[in-house]
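I have a structure I would like to understand better, so I am pasting it below and will then ask my questions one at a time.
Here is chain A:
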Amino acid sequence: MTIEIKTSTMKPIRNTYAHIERRFGDKPATRYQEATYDVHSTHNFHYKPLWDQDRQINDPARTAVVMGDWYDLKDPRQFYYGPYVQNRSKMQENAENNFKFFEKRGLGESLNSSLREKIIELVIPMRHAEVAANLNNMYGTAHGTGTAVTQALIFEAMDRFGNAQYFSKIGLALDGNTGDSLATAKEHWMSNPAWQGVRAYCEKTLTIKDWFEAFIAQDIVLDTLINDLYYRQFDEWLTQNNGRDLLLLMEFMQDRAKDSQRWSDSVLKVVVTESEHNSNQVLAWISTWRIRAQEALEPLASALLGDKALADAFAVLEKRLTKVGLNC
Partner candidate 1 sequence: MTIRALRDDYHGEFKDSLEKFGGAQLVYLGWDKHQMFCSSRAFPLPPEMRFQELLDNVMPEAFGQHPEFTQIDWNKAQWILDNSAFQPDHSKSLTELDIGHKSLLRLVTPELTGYKGAGI
Partner candidate 2 sequence: MSRVQIAFQDNDESRYIVAAIEQDNTTAVVHYEPAMIRVENEGSLIINRDTVSEQIGMEWDVQSLHINLITLTGHIDEDDDYFKIMWNN
């Protein structure tokens, strides 16, 4: 049997949207391209914001950093909404299984009490710090320019809220779902000297007006240090100190941090290589925030891992900055 398909008259008259064609040529486009480029409105705004009358509603001047084309900040992961949720859905399925396994085997009960207390004192309060990360990235979504970066920022923001919930779930896994550990952890967050520097840093970042400065303070300076302390150094520490089971519960945060760093490295690199103006501005922010981060993290890093830990984390930050051409 032959099937006749009439295809001769079914030729497309164009391959993609005009703005995509202007950027990438007349050829079929990827879904990332169509979903991302030039989506932000750029011209002919109607009203002055009641809360920011000197700027337009979408205004590149909401940061001191200047880009010829904000769409240069492409996400190396090419996440638009669909791939983002599908990727995170897979990761959460894995996390869900880990948590189930942990609970089913009663692994929480087999932890020795000093380790349990250490987790409640020095790990679970991260759930609050993650809320600041959520807000700082949401700030960039609201005030940033170009969907390439603003969409990645909201993905980061939602991720960080997810992190806050996972840290809380670790608490629930340890306290048998009573929530007692969360209440204790919150007291540590509010008054334990180990946390006050971090809390002050978080509160300070929430008052930043320039959205790219918020990105630097949060996603570059603080996160690089936190990621190294918690997801590398503390990971090793747990392995050596009978805490392997807990690694199951940290896996999501660890994997996610790696994934996110590919994006934030790329954003940083593109912005600082754009111009001297940008790299000077970014350097100025970094020098301000690294001093604050040093003070903020010292007591926490010492309590968590000992005196040398923070210096090691700063070495990682140094390396990360050097890699993108920022020599502090």
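Assume a residue touches a chain if its C-beta (ideal position, glycine included) is under 8 Å from a C-beta of that chain, and two chains touch if they have at least 3 such contacts; residues count from 1.
Candidate selection criterion: all candidates are chains of the complex that A comes from, given by their letters.
Predicted, not measured: the structure shown is a model, and the values here were computed from it.
For chain A in this complex, the touching partner among the options 1 or 2 is candidate 1. On the side of chain A, the complex with candidate 1 involves touching residues 47-48, 50-53.
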